[in-house]
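Since the structure comes first, as structure tokens, the remarks are kept for the end.
This part shows subunit A:
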Amino acid sequence: MIIEIRNVHKFIKKKHILKGVSFSVEKGDLFGFLGPNGAGKTTTISIMTGMMKPNEGDVYIAGAKPGEERAIKSVGYLPENFSPPIGLRVYEFLEYMQGLSSSKDSWIKLPELLRLVELDTAYNKMIGSLSKGMLQRLGIAQALVGNPSVLILDEPLSGLDPIGRKIVKRVMLNLTEMEKTVFFSSHILQDVEDLCISLALIHKGSIIFSGGVEEFKLLYSGVSLEEAFFNSIKEDISE
Partner candidate 1 sequence: MKQIKYIGKYTVLEGVRDKILYVSLFIIIALIIFSFYLSLLTLTSPDIAFLSFSFYFLKAFSILALTFLTVFQLYKDKRKRAYEIVLTKLYNKAYYIWGKFIGYNILYLITVSIVSLFIFLIVYILWNEIMLKIFIYPLILSEQFFILSAIIFLLYLIFTSPTLTIISSLAIFFASHFSLDFYLFTVKTAKGLSKYIYILLYYLFPNMELFSLEKNIIHNLTLTPLNFTNLLSYSIAYGILISFISGLIFNNKRDF
Partner candidate 2 sequence: MKTRKLSTIIIVFLLAILGFIYIKSEKALTNLYKEKEVEPLFLPISMLDVAFLKNRPAISEFYLISAIMHFVSENRDTEFIAKELYLGYKADPYIKETVFFLGNVLPIKKEDIEIANRYLRLAASYGIDWHIFLYMGYNFLFNLKEYEKAARFFYIASKLPGAKPYVQSMLIMAYYRKNDIRGALLYLTALYKETENPARKKLILKKIEWLQNIIELNEQVKLFYKKEGRYPKNLKEMVDKGYIQEIPKDPFGRGYYFDKKAKIVKSKW
């Protein structure tokens, strides 16, 4: 398992945000982390990337704890609402990220990297002039600079128009072909159904399900993922 989350509890301002979250991700998987708004997706991701420390439990990324050098080198992260410095040009920003990852031209040259995320024309552009879709792809590019084995993407498809979504989905599928593990969160069920083989569903800080997409649909008697999802949290909705 390349990602292992074991019994993680997290309190924020005395509120119990994560209640014993446990799941694992296999190497090379395209894994969807599903849940409604406020379920604890971003908190879980913050703990995985080392931005927060759990009150209880363990997290292992590529066999190391978040914050350790091995984990840092193995992870490429795209935060929700990715906002890079608008005063920099695309290539300057990527060089900056390369410098931080100590990976200048080590595995891929910048023009090739931009081609990977379908941003070949944006090399010299100011970041402030990019569209939302282009920004998201730039975010994926910066996550890739250190040639990480794991990509953690927080809501990579949110706020995109249909064309943007199509392109980003295509990029994400290409990444798995490069044998990278892609872990992404979303509250858009269709996207998870389109892309993922495995998923974990979080609701009110607890993992309701972790496993295959088809398994989930079967378990919650859903023809579609959406139906299965609503069935799984039926009691809470009726409340």
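Criterion applied: all candidates are chains of the complex that A comes from, given by their letters.
In the analysis below, contacts are C-beta pairs under 8 Å (C-beta built on N, C-alpha and C of every residue); 3 or more make two chains touch, one makes a residue touch a chain; residues count from 1.
Please read all numbers here as calculations on a predicted model, not as lab measurements.
Chain contacts in this complex place subunit A in touch with candidate 1, from the set 1 or 2. Subunit A meets candidate 1 in the complex at residues 12, 46, 49-53, 69, 72, 75, 77-85, 87-88, 92, 96-97, 99-102, 139, 142, 146.
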